[in-house]
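Of the protein chains in this complex, one is absent; all others appear in place.
Chains here go by letter, A, B, C and D, matching the order in which they are written, and residues are numbered from 1 within each.
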Amino acid sequence: SGNNDSNATTTDGSGGTTVGTTMSGGEMADKIVFYNSGGLSSDPGTKKNIQRFQDETGIKVEVNEVPWSNLKTSLTTNWRNQSSQIDAFNGPTWWLADFVNAGWIEPLGLPDAHMNKFPESLRSLVTFDGKTYMAPQLGKWGTYLYDKKVLSQAGYDAPPDTWDDVLKMGSDLGSGNRSAFGFTWANKDVFMFKQFLYQAGSQLFDDSNKPTFVETGKKVFNDFLLPLREQGLIPDGTSSMGEGGVGDTFIAGNLATVESWTPLGSRVLGSEGWDESRLGSAKPPKGPSSRATFQDANGVAVSAFSKRKKAAKKFAKFMSTTESSKTDMLVEGNPSVVPEVYESSEVKEKYPADLVEDMKFNLENAKSETYLAQPQVDNFLSNQITPALLGDKDPEKALKTARDNIVGLYQDIGVL
Amino acid sequence: MAEVTLEELVKEFDDVVAVDGVSLDIPDESFTVLVGPSGCGKTTTLRLVAGLERATDGTIEIGGEVVNDKRAYERDIAMVFQNYALYPHKSVEENMRFGLEQQGTDEEIIEERVADAAQLLQIEELLDRRPSELSGGQQQRVALGRAIVRDPDVFLMDEPLSNLDAKLRVQMRAELNKLHDELDTTTVYVTHDQVEAMTLGDQIAVMDAGEIQQVGPPTFVYENPRNMFVADFLGSPSMNFLEGDLRRDDGEFLLDIGPVEHEVPAGYHDALEGYDGERVVLGVRPEDVTLRPDGIPVTVNVVEPQGEKTVLELALGDETIKASVDPGVAVESDDRVSVEFDRESVHYFDAATGECLNFTSEDEPAVDSDSTAIAGGSEA
Amino acid sequence: MAEVTLEELVKEFDDVVAVDGVSLDIPDESFTVLVGPSGCGKTTTLRLVAGLERATDGTIEIGGEVVNDKRAYERDIAMVFQNYALYPHKSVEENMRFGLEQQGTDEEIIEERVADAAQLLQIEELLDRRPSELSGGQQQRVALGRAIVRDPDVFLMDEPLSNLDAKLRVQMRAELNKLHDELDTTTVYVTHDQVEAMTLGDQIAVMDAGEIQQVGPPTFVYENPRNMFVADFLGSPSMNFLEGDLRRDDGEFLLDIGPVEHEVPAGYHDALEGYDGERVVLGVRPEDVTLRPDGIPVTVNVVEPQGEKTVLELALGDETIKASVDPGVAVESDDRVSVEFDRESVHYFDAATGECLNFTSEDEPAVDSDSTAIAGGSEA
Amino acid sequence: MTESQHSLRRRLDKLFVPLTVGPTLLWIAGIIVYPTAKLLWSSLFFTNPITGAKEFVGLRNFRRLLLGDGGSLLNPNFVSFTWHTIVYVGFSVSISFLLGLGVALLLNKDLKGRGWLRTAVIVPWILPYVMSGLMWRWMFQAQYGAINGVLMQTGLIGNKIAFLSDGTLAMMALIIADVWVFTPFIIIILLAGLQNVPEQLYDAAEVDGASRWSRFWNVTYPFLKPSILVALTIRIIFDIRALDLVWVMTQGGPGTETEVWASWLYRTAQVFNKPGEGAALGVVMLAVTFGIVAVLYKIFGETPYES
């Protein structure tokens, strides 16, 4: 829609495509519209940082809180219509490939000095063709936590070191209402699958966008996923609990160990009946090839249609400074994406040493990949993995079907 | 066996007492006609018998069994509703079939009965129409048909012929009579039509304000009204009433009704014994007022030709009386004529209570549903 | 000025022709009664005049203006529906007020008129009730009240008294008469009641099968039916018909009706000229059949007392004829009696066409709505 | 009334039909033509979700939707999501209809306090669907959900059931939530319809000896037909494209075990960014809905007073 030369009068409020005078390159807008996934009230870290940004720059940040499950729809609907409603948003790195490809988001032009403080793995996730499209804000990856009380009751003084250990110790750790192991990607079967796939040293795609997961994936199923379920080591219905639910279950004492989203550590510590002496943190059990876990960082990106790009970029940069990252970690418990934050005294003071250390380990070793048409690829996978997980389908056949579908899709859209 | 016995029946709607202590015996196989002014409780009484309303008090017996707590569909009655209540979505035929289908009657029998009833009611051509495509009288006939195809314990008919023209009424009346002769089904019939009341009923029950005023064979009640209400209600034009002081004079009773003194015929003396000096009302039916050369002199106010008779409105002093005379009689307004009251058909009423003084219940014949001698049974 | 003129009016419903070429002049201020057998098209005619149905053919004029295309509300008519059609959600009073409110009548006038009508119709106590809480007759009176409170160009009344008892009918009839005298509103009135038809109307129109058979002042039509249908339809019990061969004998006309030979009175000779040798029907009304010592011998089949009269069914050879006699006459079933036909009130019809042979339209008086001499206008 | 008032009335009346129907038609036409045309038009295009490039493909989107890419005779997704939709809509609609009819009949009685009962019965429908969906997710939650709680505490089951992790049970949970939310709608429409039944016909039917069942069929049902038509049609139309509950409760999961047309359409058009294929599905849904409504019309279309 032709909004570029619109001369509609500026109104306040976050009106539609024509609201606000177009900012010429050098001018700095006095406000931006920021799409946040979910309510800010459940993101106190982000909230605090926005506050800081406003205080420091005088640029007002209007936050549109979009339900998480609809954020992507909201964004794409806007952008497909070239709406300038959105200036910046925060979201996961795995959306980036599509957004960048469609030309919907704007390179941030962050200086190397700024970017270099992030680990290489993270930098590569937000960089396409040498340009940075997202300012990393917080890290998300599986952290292995355990309930020391339960372990010692069962006669163990150390968490399992390998996945074989998990399977072996499982029957001792579970009992009645309690299961041996929970993992928070439970209702995102694709992520769970990726998690194990990375630990087995493989990826979904190779560098030329060809799916490569069938062989390793089959092993992942046969060696880990199916035994876990068959031996009853994971609670019934984890998939209906969602990530929060699994965390809750752990806090309630119904899980001996959990591979969980990262702020869980801080949440557990604040809960009744828990303290540092009960919460154990460990590096992920070693898989066939590594201790690597699955990485899902969140960052701030700027819309290509924004008319307040300068302010928006400033905001993106601000949200990914060391200071912001630290603030987030202190306020909300989100693991920082900046390694040096873990060295700060405040963080060390606030969190147990081994938790901090494991977080930092995860930050530096977690793996991820971005790929095109992510939602549909994930859907093809999910479509097959779930019946395989439930034992309704032969894993190899399932994975092959998924691969064929993905190949078909990629050919269709010209990726292959 | 389906005699119907109502005992002290009461029905209240919120603050309206529609039926106020009705006791009535309706012998098996009898044809009882219920008459009374509009709003006196006739329909409500029928609805109580039908089981569509629950009695507030009193008992209803059908065939010797107290049925107060039985619902309509448990009572085996057929009813013609005053407002027809046809099923608008069913055709005429379906309307008529429905009751039989409910009883699981055989298809052939249903067809036969519906065809018979349709023929009898002259609605054969309408069988496929919906009620909304019928005239008022046609709808009423369908309502009647819906009842007569059935063979219930009791027929209840609420003014089933009110929307038919005179000719059709006569025919239908005859058909109903024939039907009753054939089926001998106990029937309660509400009508406001004098002729129907007189000719159809084995017995007639006159209601007023929720109470029964008099019950008996129609001709008897017509000739021997128990009180002024009944006397007034039956007959059209209704009975002339002339009030006056009763005086005993020389073994004669004289009633001073203003312009003239009426001499009470000897046959009534016993009945009036003890009433001298009281206010008494003389009642004479218009057909008992005859033009006779040397009778009471009156002035003709109005001449109203009604086809088979002519009604004269006559001024007798300040009073107005009516006379029903042959249409051929040559009188005109303002003529001065003289009249006489038929001495054997006069009535005397206590002016204070309205009771008929010359009424004795000993005269009252028992209702015998099989006797056609008293009334009905004939084809009009 | 609101005379109503119908010309060649036709109304078809799908395949039914309800009104089939009706032409009728309804003079201003007249009271026209429409009678006819059930389903003959009376209601449909009223609805056409009201503007509730659109004529298939022909024209309707009201007050000299063709109104075919005018809607009901543009015609200023008030109508009493055969099925009442009360507003179920309005109280009696609201039902009656509504038409007046519609015309923007002043509140005081509305209140006065409603109060008056309620009193006249004896429904004052019911003003606050809903229609569903009324008896049939009460509903009908409300329907009537709703019309009479208005002061329209034309009143259309479709059997407005059919659910009232005889006494109330007489009163209401009188009130309608009075009302018409006062307001002089052109009125078209459908009834199946003989007495209403005879006493209310300035003119009566007899319909059959969608066509008008005869129009004229009621008494005239009663006494001079144009054809057998009209003769048969008016009067209850209806006219006796005796068919036979007409024979000319010695300047006398003799009608051979089987058991007896009827000698045609001299006054009718002209009318029958040219019909000797043809089949002719003799028509005699029951009230013109009188018991007379040396008349035609008959056997009494049935004695039917109807209150103010008694109807005898008599066997005359194979034929059955009816006689309407005084209730006091002492005859019983199977009595052999002899009767005579009133020589001045016999009718002769062409057996083939049904036309009355002694009818001459010259005798027909013009309808004069103001003349009460012919009929109506009186208080019954 | 003056002559001019008369002629105004007359003129207004002449315009009755255009004035009453006009605004509705304009309103609907004004706002529908563009989206509908857009829907049909875009179903003929393929949009590359990556580059956004648009390409006219004729009916290819439909062929793909129905037949899939090759191999199998029918698109297995289409088959299985259609089946889910049939199960979801079929069970939800029929259960809630029967339940709603029963409750409406009960509520139509002259009961003391029925005003409050009616309100109480309507409430589930007043809650935002998102809230209801979350509520039921919480009810069916495997560990702490009330359903498991009740079943365990009454001893009906020994082990907790993971309702939302099993395709069949998740579908059942969706149906229960759907019935819970939408039964009030049926109740309200039928309750309004019940007011049209002339009371006197019940009298006539009672006298005709009709049993309760027969009275329902011969008196209540014919007058309720128009309302049944409305209730069922709207209910089915709503359910075929119902998204909120599914999206909140299962997002089509586990896997794609509860994926129905509506969520599939949303996913395809919005999440996968393939508006053309989504539009094609939309057109298919439109056609199917239309067919179902036509059948309903056949069954319930006749109205009692119609001749």
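Assume contacts are C-beta pairs under 8 Å (C-beta built on N, C-alpha and C of every residue); 3 or more make two chains touch, one makes a residue touch a chain.
Everything below uses one rule, namely that contacts and distances are computed from a predicted model.
Hidden from the displayed complex is a chain whose UniProt protein name, among "Thiamine pyrophosphate protein domain protein TPP-binding", "NADH-quinone oxidoreductase subunit K", "Carbohydrate ABC transporter permease" or "Pyruvate synthase subunit PorC", is "Carbohydrate ABC transporter permease". For the omitted chain, the shown partners it touches in the full complex are A, B, C, D.
Checked against the full complex, the candidates A:Q54, A:S83, A:S121 or A:T212 give a single residue touching the omitted chain, namely A:S83.
Interface note for the absent chain: among C:G64, C:P88 or C:G328, the touching residue is C:P88. Looking at D:L59, D:I86 or D:L127, the residue that reaches the missing chain in the full complex is D:L127. Residue-wise, the contact with the chain that is not shown comes from D:Q143, picked out of D:Q143, D:S165, D:T220 or D:T258. Where subunit D meets the omitted chain, the residues involved are 9-10, 12-13, 16-17, 19-21, 23-25, 27-28, 31-32, 34-36, 38-39, 99, 102-103, 106-109, 111-131, 134-136, 138-139, 143-146, 148-149, 152-153, 180, 185, 188-189, 191-200, 223, 226-227, 229-230, 233-234, 237, 240-241, 243-244, 248, 261-262, 265-266, 269-270, 275, 278-279, 281-282, 285-286, 289-290, 293, 303-306.
Touching residues on subunit A toward the chain that is not drawn are 1, 3, 6, 8-9, 11, 13-19, 33, 35, 37-43, 62, 64-70, 73-74, 77-78, 80-81, 83, 85, 140, 177, 184, 242-245, 247-249, 251-252, 254, 261, 271-273.
For subunit B, the residues touching the absent chain in the complete assembly are 12, 54, 56-57, 69, 71, 83.
Convention: only the chains that are shown with their structure count from here on.
Once the centre of each chain is set as its mean CA position, subunit B and subunit D turn out to be 59 Å apart. In subunit A, no residue touches at least two other chains. Multi-chain contact residues of subunit D (touching two or more other chains): none found.
Taken in their complex, subunit D has these residues touching subunit B: 198, 200-201, 203-211, 214, 218-219, 222-223, 302, 304-305, 307.
Partner subunit D is touched in their complex by these residues of subunit A: 69, 72-73, 76-77, 80, 98, 101-103, 187, 189, 235-241, 245, 248-249, 252, 254, 372-373, 375-376, 379, 382-387, 390, 408, 413-415. Interface residues of subunit B, counted against subunit D in their complex, comprise 47, 50-52, 71-73, 76-79, 81, 83, 85-90, 98-99, 102-103, 130, 132-133, 146.
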